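A single structure is presented below for examination.
Note that one protein chain is taken out, while the other chains of the complex remain in position.
Let's turn to chain A:
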Amino acid sequence: MVVPSLKLQDLIEEIRGAKTQAQEREVIQKECAHIRASFRDGDPVHRHRQLAKLLYVHMLGYPAHFGQMECLKLIASSRFTDKRVGYLGAMLLLDERHDAHLLITNSIKNDLSQGIQPVQGLALCTLSTMGSAEMCRDLAPEVEKLLLQPSPYVRKKAILTAVHMIRKVPELSSVFLPPCAQLLHEHTRNRLSCILLGTITLITELCERSPAALRHFRKVVPQLVHILRTLVTMGYSTEHSISGVSDPFLQVGGHSSKTMTNTSPLSSPQVATNTDTSRNAGNAVLFETVLTIMDIRSAAGLRVLAVNILGRFLLNSDRNIRYVALTSLLRLVQSDHSAVQRHRPTVVECLRETDASLSRRALELSLALVNSSNVRAMMQELQAFLESCPPDLRADCASGILLAAERFAPTKRWHIDTILHVLTTAGTHVRDDAVANLTQLIGGAQELHAYSVRRLYNALAEDISQQPLVQVAAWCIGEYGDLLLAGNCEEIEPLQVDEEEVLALLEKVLQSHMSLPATRGYALTALMKLSTRLCGDNNRIRQVVSIYGSCLDVELQQRAVEYDTLFRKYDHMRAAILEKMPLVERDGPQADEEAKESKEAAQLSEAAPVPTEPQASQLLDLLDLLDGASGDVQHPPPLDPSPGGALIHLLDLPCVPPPPAPIPDLKVFEREGVQLNLSFIRPPENPALLLITVTATNFSEGDVTHFICQAAVPKSLQLQLQAPSGNTVPARGGLPITQLFRILNPNKAPLRLKLRLTYDHFHQSVQEIFEVNNLPVESWQ
C-alpha cells in the first residue's frame, strides 16, 4: 500500500518535535528521501505539496537543489496551486547562477501573455525577483505590453518589473521611457496611487541611468509637485494613510524623484509645516524632504530649513530619529557649517548616549564642529567623553582630539596640557606620531620647558605603563633635567625633586617589563643626557650604562656600548655631544641632526674602527669590491635619535628648492614586492652636493622588519648616511622607510654607488649586495 505523503503542516510539527539536532536531521533525511522518490515517480497531484515541504527544509538550511527541476514542472502546470508553489520555489531555489533558470523563461512568457491576472502577477513577481539579464532582454516586449493593460493590478506589477529590468539591462531604458508619460497621465484621471508610486519609481530609475531621460522628465516635474501638494494639503483616504499622514510611501517616492530631476522643491516648506511629526511616518516624510534638499542645489534658505528640521529631530526622544539626524548633519556640516553650529549643544548631549552607534555618530559630528571659538569648551566635553567611552571608540576619539588641538590650540600651554591629558587617559590608543608631535611642540615652546618637564615628571611618577607618555616624559627629563632639578616653577606648585629620585625613576622605566624596546631606548638616552645636566657624580649612570652593554636587545646594547665608550674614551667630548637639541623646525632642514652627525662622524673617523660595530667592518668589505677604496665611508651611529623628528624631516624632503631640471627617480631594487627607489636632488647653491633619498616600499603580503641599508662610494667622494625613518615597512603598501644620503663630490668624479640591504621578510633574513647601475649623469656632472 502506498503510504500517503505527509502534509506540510504535519512535517513541520514533526521537525519541531525533534529534541536534538541529530533527531531533526534524521526526520528531514527520511522525508527528503520520500520527496526524491516522489519526484522520480513524477506524481503530479502531490508535487506541490512535496515542493512546499522541500522549501521548508531549505529554509532550515538543508540542501534542496534536487527540487529545481520540479519547480519548472510546477510552473508549467495549469493548476493555480501548482503555479503558486512553483514560482515560489523558483524564487527561492533558482538564481541566475544556475543554468536551469533560463528554462523558466518560456513558461514565464506563456503566462505573461496568456495567463489570467493572478498568474500574470506571479510571473511578473518572479521575474522581478530573480530575473537575470538574459531573461529580461527576452521578456521585455511582454512586460511592455502589460504596462498599458487596463487592469491596475497587473499594471503596477509590470511597472516595477520594468524597474528591475532597467537595473539589470540599462539599454532597456529606451523601451520603457515612452509609456511613462502615458502612465502619469492615466493617474491624473484615475487617481490610482499604486500606479503613481510605481511610475515614479520607474521614472526615478530611468533618470538615474540616462541624462536624456532626465531632460525628458523635467517637463513633468510640475505635475509631480502638484500631486505632492494635493497629498499634503487635502484630505486623505484612510486605506492609504498611516495615522494621519497621507500615503507616506508616495510622498517619499515623490521626493526622491525630484532629487533626480534636480529641481527646487517648492513644496518642501509646506510639507515641513503641515506634516504631523508625532508618529514615525510623518518623520519619515520630513526626513525625505531633508534628504531632497541636501541632494540638490538648494537655495540657502532651504538648507537652513533642512538643518533646523534635523535639529528638531535631535531633540526627539526616539533614538532612531536622533541617529538619522546625526548622520545627515554630518553630511551637511561641511557646506553649512554655521547653521549646524547652532545645534552644537544638542550634539554634545548626544555624546552621553549609551547606544554605541549613536555616540559614534555624535563623536564624528562633534569633532567636525570644533572651531577656534568653541575649542576649549568642546575639548572639555570630548575629554570627558574619552574617559568614559567604549574601547573601540577610544582610538578615534584620541586622534580626533589631538588633531583638533593641533588646528585650534589657543595657547601652547593649553595644547601641551591637552595632549598630556589624552596621553594619560588613552595613551595606548594614540597614533604613533603623537609622541613626535609632542616632543616637537615642547621643544618649540621654550618658555614652557620647565612647566612641561615638571608635569611630565609628575605624570611619569604616577604611572609608567602608558608607553607614549613614558617616551615623551623620558625625552623631556633627559633634555631639561636641569630645569626639573632647579626647583621652582611659577606655574605649578614647587616640588623638590632629588637627583637620585630622577635617576631611580628612569631606571624603573628601563627595568619595567611593560616598557617597549623603543621606550627603553628613550630612557637610556635620557639617562645619558642627564650625566651632563646633573651636578652629582655620574657613577650611577655609568653603572647602568655598562649593565646594558650586555643587554639582549641589540639596539639597546649598541647604544649602551656607545655611551660607555663616550664615558671612557671621549669624555672630553661628552658635554658637547649631549648638549641640548636646538629647536627642531617642522618643515626646515634637519639642521641639528646634520650638525651633530657631522661632528661625531669627524671625530670617529679619526679613531680606529670601533670593534663592537660589526656593520662597519662589513662595510669595509663592501668597499674592497669597489676600486680598492677604503676608509672613506662614514657610518655615524645615531646618538640622539628622536625618531619622530627624523620622520617628519625625511618625509618633508626635499627641504631645498628643487633644481630647475629634476633628475628622474631610479628604481634600483625589487624582490618579492619589496622595492627600493632612489631620488636625487642637486641643491643649486652647493654644486658639489648630491642628496639621495632612498625609499623602501613594501607591496607584498608580509611585513619587512629590521631593515638596514648601507652604502659605499668611491674614494674620491664623501658619503654621509643619515638615520633612517625606521626599520620596518608594513605589508601592502605600508608607510615606507626613507633614508637620506649626502654625497659630496667636489671633483665631479663619476658616481658609483653600492648598496647593501639586510632585512627580514616572510620569516627569512634577506641580504642583498648590489651596485646601482644606470645612475643618471646629472647626478654627478
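The rule is simple: contacts are C-beta pairs under 8 Å (C-beta built on N, C-alpha and C of every residue); 3 or more make two chains touch, one makes a residue touch a chain; residues count from 1.
Simple rule for what comes next: contacts and distances are computed from a predicted model.
According to its UniProt record, the chain left out of view corresponds to "AP complex subunit sigma" among "Sorting nexin-1", "Serine/threonine-protein phosphatase 2A 55 kDa regulatory subunit B", "AP complex subunit sigma" or "Septin". The chain omitted from view is touched by exactly one of A:Ile104, A:Leu124, A:Ile293 or A:Val561, namely A:Leu124. The chain that is not drawn here is touched, among residues A:Val85, A:Leu305, A:Ile419 or A:Leu755, by A:Val85.
Contact with the omitted chain, checked across A:Cys194, A:Leu305, A:Leu369 or A:Leu510, is made by A:Cys194. Considering the whole complex, the residue from A:Arg47, A:Lys157 or A:His415 that touches the absent chain is A:Lys157. Contact between chain A and the absent chain runs through residues 9, 12, 16, 45, 52, 55-56, 59-61, 79-81, 84-85, 88, 92, 95-97, 118, 121, 124-125, 128-130, 132, 153, 156-157, 160-161, 163-164, 193-194, 197-198, 201, 239-240, 242, 247-250, 252-253, 256, 280-281, 283-285, 287-288, 291, 319-324, 354-358.
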